[in-house]
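Only a single protein chain was left out; the remaining protein chains are all shown in position.
The block that comes next holds subunit A.
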Amino acid sequence: MLRLPTLRPWGRLPAGGWGSRLPKHSNAERARWGAVMRMVGRRLMAAVPILAAVTFGVFAVAAASPFDPVQQYAGAAGLSASQETLDQLRSNLDVDGPFTQRWWDWLTGALSGDLGDSTSLRQPVSQVIGERLGWSVLLCAVGFAFAVLVGTALGVAAARRKGGLLDRTVTSLAYTLEAAPPFWIGLLGIWLFAVRFDVLPAGGLTDSGSDIVTAGALLRHLALPALVLGLSQVPWFLLYVRQGVADALEEDAVRGARARGLAERTVLLQHALRSGLLPLLTLVGSRVPELITGALLVETVFSWPGIASVTVKAATATDFPLLAALTTLATVAVLGGNLLSDLLYGLADPRVALEEM
């Protein structure tokens, strides 16, 4: 079926959402979904060698480093222990073979859910991750939602009159914020809200003296870390929205809407924002690395009990099994985000040739 380019590619979207301009259950729509699924399959296949390479690299770096898990396990006793005891320990810890062997054992174990034991927390790695993953996802989701809302609002406001006072202020602020380290912003936030005004807690998940997470306490403890993580993501989002909407305002479709006498508000929100936001939505998934970077810093500043703060703790304690699993998990998250981007892109814009992705 030949699709002619229209003057308003995304000016008005159908009620059913993106990609559903085709009649429901038509052959063409079914073919489109089939193509999407094939792309997902291809991406999953491509992820396998990447994950294998990343985990292999992690084990290779560990093998090249001066770090010795046996000495770490034995501690001070390792200095006086006989070579025989150390060798025995080495084989007990399963760290005696070449690193390729250990990598392969780890990989096959990981596929059956066994990621080894954390040397610093003395519990299974899968348990460490299971207990903390939810908190990190919560923090990242709230922070990212904040960034999307604030970034969109300020980006549209700035794009309305490019080069105006508001635009210049917002843009300069965005570049400054982008250059500011999130941990520093977090500390200033603690000073302002926890020390100076004493309205929000400085960190943790529960009030002091209590171990039970209540909804109210969670909300108060979440507010500041989510705000800081969100702020660290705002500049990128804001600048992209500003650019996208400003470009869209130049499009024929939007000019046409203006010429028809539509209200400025309608033009801006219904036409320019939709058109400007579409390419952006597809980029959201590719922000996972930056989100993880932000979480590593923000969770540490606020002692948030998530997997990012435990990553830093694992690094400080040279907890290799935990670090290896968390690095792999982060890679899975990044690849998942990339896939999500492509998926949204493919579904949002029917003109994209999925076979090439």
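Heads up, the rule we're going with is that a residue touches a chain if its C-beta (ideal position, glycine included) is under 8 Å from a C-beta of that chain, and two chains touch if they have at least 3 such contacts; residues count from 1.
We adopt the following convention: contacts and distances are computed from a predicted model.
Taking the options "ABC transporter permease", "Extracellular solute-binding protein", "Cyclic pyranopterin monophosphate synthase" or "Dihydroorotase" in turn, only "ABC transporter permease" matches the UniProt protein name of the chain that is not displayed.
In the complete complex, the hidden chain is touched by one of A:37, A:141 or A:188, namely A:188. Checked against the full complex, the candidates A:131, A:178 or A:207 give a single residue touching the omitted chain, namely A:178. Considering the full assembly, A:202 is the residue among A:202, A:218, A:281 or A:340 that touches the omitted chain. Taking the complete complex into account, residues 49-50, 53-54, 57-58, 61-62, 65-67, 163, 171, 174-176, 178-181, 183-184, 187-188, 190-191, 194-196, 202, 235-236, 239-240, 242-243, 246, 288-290, 292-293, 296-297, 300, 311-312, 314-316, 318, 320, 323, 326-327, 330-331, 334-335 of subunit A touch the chain not shown.
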